[in-house]
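Worksheet: the structure to be examined is printed underneath.
Note that this complex is displayed minus one protein chain, with the remaining chains in position.
Chain lettering (A and B) follows the sequence in which the chains are written, and residue indices restart at 1 in each chain.
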Amino acid sequence: MKKNLARMALGSALLASFSAPAAVAGGLEDALARGALRVCTVEAAPFVLRTPGDKLIGHEVDVAERLASDLGLSLDLRVVPGIAVLDRLNAGDCDLAVSALAIDPPRLLKVWMTNPYAESDIRIVASAKSPFRTDQLNAEDNVVGVVTGTLAADAARSRLPSATFREFPDLLAAQRALDDGAINALAFKEPVPTLTVAAAKPQRYAVGEGPSLARTADGMAVRKGDMNLLNFLNGWISARRRDGFLESTSAYWFTRIDWMERLKPPAALK
Amino acid sequence: MKKNLARMALGSALLASFSAPAAVAGGLEDALARGALRVCTVEAAPFVLRTPGDKLIGHEVDVAERLASDLGLSLDLRVVPGIAVLDRLNAGDCDLAVSALAIDPPRLLKVWMTNPYAESDIRIVASAKSPFRTDQLNAEDNVVGVVTGTLAADAARSRLPSATFREFPDLLAAQRALDDGAINALAFKEPVPTLTVAAAKPQRYAVGEGPSLARTADGMAVRKGDMNLLNFLNGWISARRRDGFLESTSAYWFTRIDWMERLKPPAALK
Partner (left out) sequence: MKKNLARMALGSALLASFSAPAAVAGGLEDALARGALRVCTVEAAPFVLRTPGDKLIGHEVDVAERLASDLGLSLDLRVVPGIAVLDRLNAGDCDLAVSALAIDPPRLLKVWMTNPYAESDIRIVASAKSPFRTDQLNAEDNVVGVVTGTLAADAARSRLPSATFREFPDLLAAQRALDDGAINALAFKEPVPTLTVAAAKPQRYAVGEGPSLARTADGMAVRKGDMNLLNFLNGWISARRRDGFLESTSAYWFTRIDWMERLKPPAALK
């Protein structure tokens, strides 16, 4: 039964993969012809987030900006729901997706993915006054929030089979449920769990100790068949890894919190 | 003369590469349509071996099982002779080959290979009561067994130019010759040499000390032109390397010997 469901899902992925390459030209050629690089992305701190002035900032924004700049193009960043990002890419709404996508088999069936450009761990944050081990959450009365379609959702279910799960369409909704007490834990890619702890004053949360739920490698996505763009991106990742850009961008967004200052409302104009 | 022979061999590889993509569709699409992943592999401990109950186990089996499972497919493992594995792949008998294939130029002419998913060294095991250095075998009266078409065969001939060589069609035949005394040394990919020493009681063999004959990186093989499957596999390897699956699977099969228990005949039923 589970296998049949998987096959149906794969079947539609398969049809999409046959029709997609015919529907749109190569993302690189399209972008160069129009003078702008269209990048689909998803709002989730600290990957993509909005300042009070409605400017998009974050790790993925810095990566996409540098990519467009290296191509001599302007950046046309298209924020879409997390669950729709690969479909929007395949429909031709953007040239590529840069949205902290963990490289995983379901995604690899729908699109081509680049070599990794970032690495992360999936951890769990919970309402807790004192340190706890992740495995202590493996009990029915623990309600763990996850975001639909993320690797964190699969990893948490597999590690905590006895816990109760609630799915949310995006990270913001899940974080609100945690703040309201509707769920008492949230599984997501770092640094979200660590930032959740840091942002709450007084101390309300803690990150589960022990091995992480999963270790992920993130890739960019292009449409199947778009080999010119794939080779460009893999070379770009080699170059920007080697020259230190990817490492320093990750360090800024994933290990520090001073970027939170950029989210404060500006002082009122006189 | 040597060059002409090489060119003839390459010529047929060339013809195969032109005709193969037209003969069969993409391995990924075929597998999804039929609900089973067909994987060509080769019997050689501890990569692929049979239990007394005729079940296939081993490093390559675990890798192929996980790959099929991640695709929501059943695994159809097809054991073929080592020398035929790439031809069988190109003839469409399987979707891909997972058989501890060292990435090397002759193979790269016949098929496309993935990024490395395992690493190994080639060493030599010999009938010896005491430790010896590999270079001590470089004398005419040493008869070294190798398996046709392996990188180990080339590496041993290049390192021990004065030794006498005997070729065998597969590892089992070569191991039998070593046990019978028909050859007094065997060159093969680790952990075969080390396991040969460990399996013989009382001590009959030793592994040559000093630098290994060669260091190899293993890749999976797909038919030329099968870019959808190649990108899937390279992404899968990134994901399973990052999450620790490939490392722990290699550690289990290549650095331990407790899996040998699985090869013992089961206790008789009443």
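As a convention for this text, a contact is a pair of C-beta atoms (placed from the backbone, for glycine too) under 8 Å apart; a residue touches a chain by one contact, two chains touch by 3 or more.
As the structure is a computational prediction, the values presented were derived from the model and not from experiment.
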| item | value |
| --- | --- |
| From B:98, B:113, B:146 or B:187, residue that would touch the chain that is not displayed | B:113 |
| Residue, one of B:129, B:215 or B:256, that touches the chain absent here | B:215 |
| Selected residue (touches chain absent from view) among B:49, B:126, B:227 or B:246 | B:227 |
| Missing-chain contacts mapped onto chain A | 28-29, 32-33, 35, 70-74, 227-228, 231-232, 234-236, 238-239, 241-244 |
| Touching residues (missing chain, whole complex) on chain B | 2-3, 6-7, 9-11, 13-14, 17-18, 102-105, 107-109, 112-113, 115-116, 119, 214-217, 219, 224-225, 227, 230 |
